[in-house]
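For this depiction, one protein chain was excluded, whereas all remaining protein chains were kept in their positions.
Letters are used for the chains, namely A, B and C, taken in the order the chains are written, and counting of residues starts over at 1 for each.
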Amino acid sequence: MATCYSIQELMRMISSAAGSIADTVSDREGHQFMDALLGASRVYVTGAGRSGLIAKAFGMRLMHLGMESYVVGETITPAMQKGDLLVAFSGSGETHSITDICKTAKMVGGTLALVTSRSESSIATIADLAVVLDSRQYDDEGLSSDFAIRQITGSHRSGADYNPKAPIGSLFETAAMIFSDAVILELMDLRHTAKDEVEDNYSNIQ
Amino acid sequence: MATCYSIQELMRMISSAAGSIADTVSDREGHQFMDALLGASRVYVTGAGRSGLIAKAFGMRLMHLGMESYVVGETITPAMQKGDLLVAFSGSGETHSITDICKTAKMVGGTLALVTSRSESSIATIADLAVVLDSRQYDDEGLSSDFAIRQITGSHRSGADYNPKAPIGSLFETAAMIFSDAVILELMDLRHTAKDEVEDNYSNIQ
Amino acid sequence: MATCYSIQELMRMISSAAGSIADTVSDREGHQFMDALLGASRVYVTGAGRSGLIAKAFGMRLMHLGMESYVVGETITPAMQKGDLLVAFSGSGETHSITDICKTAKMVGGTLALVTSRSESSIATIADLAVVLDSRQYDDEGLSSDFAIRQITGSHRSGADYNPKAPIGSLFETAAMIFSDAVILELMDLRHTAKDEVEDNYSNIQ
Partner (left out) sequence: MATCYSIQELMRMISSAAGSIADTVSDREGHQFMDALLGASRVYVTGAGRSGLIAKAFGMRLMHLGMESYVVGETITPAMQKGDLLVAFSGSGETHSITDICKTAKMVGGTLALVTSRSESSIATIADLAVVLDSRQYDDEGLSSDFAIRQITGSHRSGADYNPKAPIGSLFETAAMIFSDAVILELMDLRHTAKDEVEDNYSNIQ
C-alpha cells in the first residue's frame, strides 16, 4: 500500500467537495423542487447507472414519508398521468434512455424536475425545473490539479474530450444523494412527519 | 416555506457529518479491506434497502475497473465459491436477510467483509473483517441536540428504544457511499488503472 | 445441428407437459387462491431465481387490473400489515430466503399463499393455502424415460439425490406462469374488468 492518500483522506476530500457543491444550489431551485414535490399526485423517479441508484434511494425515502412514489422500470409502476411528477437524475442531462423517459413524461402531461450537474442539456431544455449540482464550480477553486480531486470531480473529462455519457467522477452522484437526503429532511419538517409514521412504512419484509 | 434550514444548509451539515465519520475508520480497517478486494477471485456485494443501493453502486464501479463483481439477487449472479469475497453493507449488522446471506457466504468458503456503523453485531461476529463508519462517534461531539442533526445521524434512535432495523438517519448510507468511492480511487491507483480502460467498461447500452 | 429434437418439438413437449399439470390443481385450491386474492387489502409477491421472475410477472398483471400489489425487495415496497396477502412462488417450498420472508409475513399477521410443486415442505407447513403444480404427477405417466422430458420436468432430480434447491427442470416455472395467467383471466371475469381499464394501467413510461 503506497498510494498518495489514505482512504480516510480521500473520504474527507469527497465529503468536502460534496459540501461545496451545496453552494451552487440556488434558493429558487430549492423552493421550486420542494413545491413540485408537495404539489404532485405521485412522484416517479428515474436515472441511468449509478444515478439510477440514487433515484431509487430517493424514491424509497418518499415512500417512507407516506408519499406515493414509483421507480420507472420496476414491476408495479403504473402509467404516469397528468399531475404526476418525474424526478430525473442525470449528471450530463444527455443520457439517451433517460431523455426518452423525460419526453414521455412531458407528453402525458406530467411535470419534469431534473437533478443534474449542467445547466444546459437536452433534458434541461424540456424540464419544468432543474436543480444544478455543479461539480465544475468546485474545479474553479483551483483544486483540480490534483489527481485524486480530478478523479473525484471527473474534471479531466471536461473540455474538448468531454463525454457527458461517461464521467469517471462520482461526485455528482454523491452530491445528488446528499441533496436528496436534505430534501427528505425538509419534507419531514414541512409535512410535520413524526418519526413513528416513517418507521411504520419501513419495509418489514425483504 | 418556513423551515429552520435551507436545503443548502442541510446539504452542508450532511457533508460535514459524513466527512467526520472518516475519522472513525482505522488504517488497519482500510488496509484489510483493500487487501481483501485485491485478493478476491470475484467480489459479491449485498445490502438491504438503501444500503443495498450503495452496495450496487460499489459493485458497478468494480465492474468499471475490470474486476469481476456480482450483486446478490440479480439475474446472472453465479454460485459463490471459495476465494470469492462478499462485501455486505449493513448499518445495524443485524438485518435478517443479509445475515443469512453472510452465513451462506462463510459456509461456501468465501471471505466476508462488512461495512457497518456498529462494531458489534451478528454479522460482525462472523465477518473476516469489518469497516466501522460510526455515526454515533459524531453524536458525541455535542451536535446531536439539534433536530436536523438528529435526523441526519439517526441518533435519537439510540439508547433504550434503539431499533437497529430502522434508523431514520441516512448518514450511514452516505458515509458508506463516500467510503466506497474512496476505495475505488485507491484501487485505481494501486492497479494503475488508466481512465480509458474504465471508460471502455461503462455501459453503452441501458 | 444434429440434436434429437427440433425446437418446435421441444416447445410442443413443454406446452403439453405444462397443460397436463393443470390436472393436478384441485377445485378447492383454485377457489381458495381466488378468495385470498379477492379478500386481500394488498398483494405482495415473492420468489427466488426464475420463480421470482414469475412472481413479478403476476404482480405486474395485478397492478394492471387496478389491484394494489408489491414485489418483496423492490424499492417502494412498504411494510406488510395484517390483511395483506403474500403469494410465494417456490417449486421446492424450501428456498431459505423465501422461507424467511414467508415466516415474516405470518408474523406480521399477513395471509400466506404458496404456489409450489410439492404438497409438503417448510413453507407449505406455515402457508394458509397452497396450490400444488405437481410436475412429478406428469412423470408417472411413463414419459420420463426420455432425455428431453426428464430435463423439462427435472424428474431425474427426484428420489435419493433430489436437491430441492436446484431442479434443472423449468416446468414448474412455466406451469406457474400459466397458472398465474389463468388466475388473472378469472379475476378479470369476476371483477368485470373492462380491457380499457387494464390498458389505462399499462406502463407508459419505461
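Operating definition for what follows: contacts are C-beta pairs under 8 Å (C-beta built on N, C-alpha and C of every residue); 3 or more make two chains touch, one makes a residue touch a chain.
Just so it is clear, the structure is predicted and the values come from calculations on it, not from any experiment.
Hidden from this view is one chain, which touches chain A at 73, 96-97, 100-101, 104. Where chain C meets the missing chain, the touching residues are 1, 3-12, 14-16, 18-19, 21-23, 25, 27, 30-31, 33-34, 48-50, 53-54, 56-57, 60-61, 95, 97, 147-148, 151-152, 156, 163, 165-166, 168, 170, 173-175, 177-179, 181-186, 188-190, 195, 198-199, 202-203, 206.
Even with one chain removed from view, chain B keeps its contact list with that chain: residues 44, 56, 59-60, 62-63, 69-80, 86, 101, 104-105, 108, 200-206.
One rule holds for everything that comes next: only the chains that are shown with their structure count from here on.
Overlaying the C-alpha trace of chain A on that of chain B calls for a turn of 180°, given as a multiple of 5.
Centroids of chain B and chain C (each the mean of its C-alpha atoms) stand 34 Å apart. Counting partner chains per residue, chain B has residues 97 touching two or more of them.
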